[in-house]
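What follows is a single structure, and I will ask about it in a moment.
A single protein chain has been omitted from the complex, and every remaining protein chain is retained in its original position.
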């Protein structure tokens, strides 16, 4: 078997050195009763060629955004990732490295994580960031718990403009810890005002920016209300590319930013793996979950990078740790960092402008269609439209024509009559003129 | 522009240091008359995304063997290449390295070339091999010139079983040097006997093994005839995988083996780049073209690898060199070596057996079809059949059904009525049962 | 060799400053045309200050990250004699499969009719894992081992609460990985530590002493972090179940028994699997991972959303509480889990097959015991063998030598090895 270096000869020789007759001798601690009676019912080993053709066959059953006009967003965005990114992250020394516990032989990982943290802090407008979380939703949930530790309060107010998955993950995690979570109604009309709800028991308020329905709102008033009440403002960002064009949450008073990093450097990959970003202010650093890389000097005075403030973490503090997280999203963080490094200051801004321009153009095209009504006054690269038919059916019709036409809000909020004609439509730089024409034509047909 | 590190600011600053006002000052040696009057008529620069979609569009216009049942051979063979091969050859330190003239920082390249040479010598059954040629055809042509240097004779006899491209390349190169080349007729009937043609003026005899039509012949008698006449036997091998199963040319008296290495490690890539192999006996080494890596010791007594016997080469000997070759096929040689290393002794033999078994099965299937007649008594993974219609039309019919059904001999020998119903059919390990069924069905339809 | 150079480089060992120190405003690693932004819909919230991101051309960025990579050790470089974290070969085939456009290009919210192949991958991967563990159900969405632990405990808590049983404590052996007590805490439980006996196993008597109706579960690692099989596992399971509690197993060390021993045969109710350990997906310098949780029939109904079901018209993805027998406790992650990691793990399992997976366990255990045999006279063995996936030594052999465990680790680095795990488990001296 190609992945196993030992041969039968090796095995015999090693058993001789060990002084055992059969391999079973080494498993003698396994109780008889726990040894399976029947053999495992799975096929035997396969050649690379066989495995490859099985996967090719499965992959061919999918309609991929790589080939189809695609307008899907709602927390996951298709962007063009430069070829250099994927090449570099596949280098063995990155891909197959262990967690950088041994700094002498992990400076590569440690330095890129340090760069990642710095970039995340920069684009969010915050003071510090950690070395990554699993994804945006878990980052959001951890941010709420972190706010609880900072404020020593138990109540969280969750905006109706927050991604439903983020809402669920946050509410679930808090519930098991006995924390109160106030989930406000879906805010598709953009009328939500949470300032009035913040009170002296409130630990944090969680909003998304741009929100789930695509709106961009000034968070300064809400931040002010939070801070006056001694609460923290947690801002979730699902589309980090937006931060190339709009004000960073940090500039509007956010205390913790919990973001999804997939858009930069990472393929959609059916939703995972991606990378969660978390950034905050220095004063809250000791309550932050996850790994943190810091700069240090070695005994020769040479600069180096090390895991720092580890006393927050599970491997030191066990049940007193700020989180149970261990393995996080190192390699996806690297992809994020390389992509952002390739973009640079100007490229990042241009990419964001390009996304916005595509969405503006798409919006004006769609609004010309009978049966389409725009819900948003503001948006970045995604907006919500109300159709004259249930959005889920329309999307199925479009899929039948090879068009991935958007995300029906009902996919995420299924039991609401209010929402079932709403469609989330996103346009990134990957959307071409002919893609837009295909969607416009497809929608015209589907809605008439 | 993304590939250029200099900015306009850099350029201005540098010009100041140089002391020039405009970039044109640096081109002042270019005569006015040689400066183009009109701008170059080509598009401006493009983003990665734009270039990618242009290439995707062109790639989609091809019917690729990756998706279609394919039975094409005739000097280029589709084999399954393990994913590790392509990953490793893409490592920057291999892919983007310069020619290993500086051994201190090129040990990676030098050691793999040394391993490559050793493997090539092993599978061909020869004593030594060089660090690669462009491809099989040029290797063959160089082998003939090398034989001329060894024997100091001018006449070459080229078998009618040699690949037509090898024949053309060899004849062309020899012609410009005023050497005599005797090209015998296409040997589709397998009746050729060259022993009688070898005489005291003969420098070398060139045969292919297995030959162009797929036949495997014992070369011992021919080698004997050559050696008795003081000539060398040059053996061309187009399908190196065959050497896992059949006697090596070295074992039958070959003096020089000139082979195509594409089958191991390298994609078809529409015929190039591939890698030419050249192996010979130690006594002829100083007449061999191309680079040669040898083992050496450094001043600390540590083993290292260096380019050796360079006095054969153009950069030292200029017009007295054994060849004009400089850049050769380093990276394709690496792919060859890694693939062969993964196969190992047993894997290489198994792969060869698997190829043969597929071809045997395919032959028996095809012979059951009316209108198909087998020409070969022996073959490895490729054989020749005579159809009841011109093979080129049949292949077109099959292509219309998405089947790449073989190579019509007339594609390579166009002006011969004798040959126009002959089809070369190859079956490698990549051919599945359903591929064979598709071909069988397609042929039945095309021939009835 | 030891004199300093002017650049700080030394042959192939190249210094590399931070990317921020290489900023060259005006350079760019991408080409994006100028954009017409006459019309904007940003509500006046345009960014007003530059971010300060460094600007570099593509070759500069490539060189930067290439040079950083060269400062790392990796599994492709050499041997990691680590305990607990199974570092194994990461096949390139897996990477290639995960990058097929039909997988990498899938959006998580495409219509279900357009992702049947993806759901098939999830279902197949789940099926292999269930069969290998002999367990009833599986929750695929946890993102890593610790996340799987938490998910498993949430299932347990939900099951207990569903029967009105508000237990408050979890038993965790001293030698457990730090994530175990941390996960217990984040599921709202108190942690009760149980000691090891002098054989390096859970002290059965001590455990039974702590076992009462307030105990929700035990979190046992088996094989444990001392590298030993908990041979009292069945007694432990019985005692736990008798007390009305659940038996959770930390499956990080599953590599030592995969294909030979099934958690389902040991009375285990829940166990997480680290696909980035036993199932060959790359560690990536710290992720991404994937931590599916296998569940017993009792816990199965509480598994979190989403999950794949196979109906007459193909696969469906259940994303919302649906009634029926299912009582999902909620959601632990955005979208549907680490799909790209599933592709890799499935490619590995299919490559190895049932026979290969079993051989994996046997070879791992053989290797560890071989090291035990070779080293037991030079180092100080903690517990008698046979061991499982790892062998534990303490620093006794260094006593009075002036050499510390850390010195020893540094010497291993000099010799081209990643050092052994040192800070852990806490039950031995020198950790």
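Quick notes
In this document, chain identifiers A, B and C correspond to the written order of the chains, with residue numbering beginning at 1 in each.
The rule is short, and it goes like this: a contact is a pair of C-beta atoms (placed from the backbone, for glycine too) under 8 Å apart; a residue touches a chain by one contact, two chains touch by 3 or more.
Everything numeric here is computed off the predicted structure, so don't read it as measured data.
Put simply, the hidden chain is in touch with A, B, C once you look at the whole complex. If you put the hidden chain back, the residue from B:182, B:360 or B:447 that touches it is B:360.
Looking at B:147, B:254 or B:351, the residue that reaches the missing chain in the full complex is B:351. For chain A, the residues touching the absent chain in the complete assembly are 1-10, 45-48, 82-84, 86-87, 92, 104-105.
Looking at chain C, the residues touching the absent chain are 1-2, 5-7, 9-15, 31, 58-59, 62-63, 66-67, 70-73, 76-78, 89, 91-92, 351, 413-416.
Following the convention adopted for this analysis, only the chains that are shown with their structure count from here on.
Of all chain pairs in this entry, the one linked by the most C-beta contacts is A-C. Inter-chain centre distance (chain A to chain B, centres taken as mean C-alpha positions): 47 Å. Distance between chain centres (mean CA atoms), chain A to chain C: 18 Å. Residue positions 2, 48, 82-83, 87, 92 of chain B are each in touch with at least two other chains. Listed for chain C are residues 25-30, 32, 56, 58, 62, 66, 91, 93, 95-96, each touching two or more other chains.
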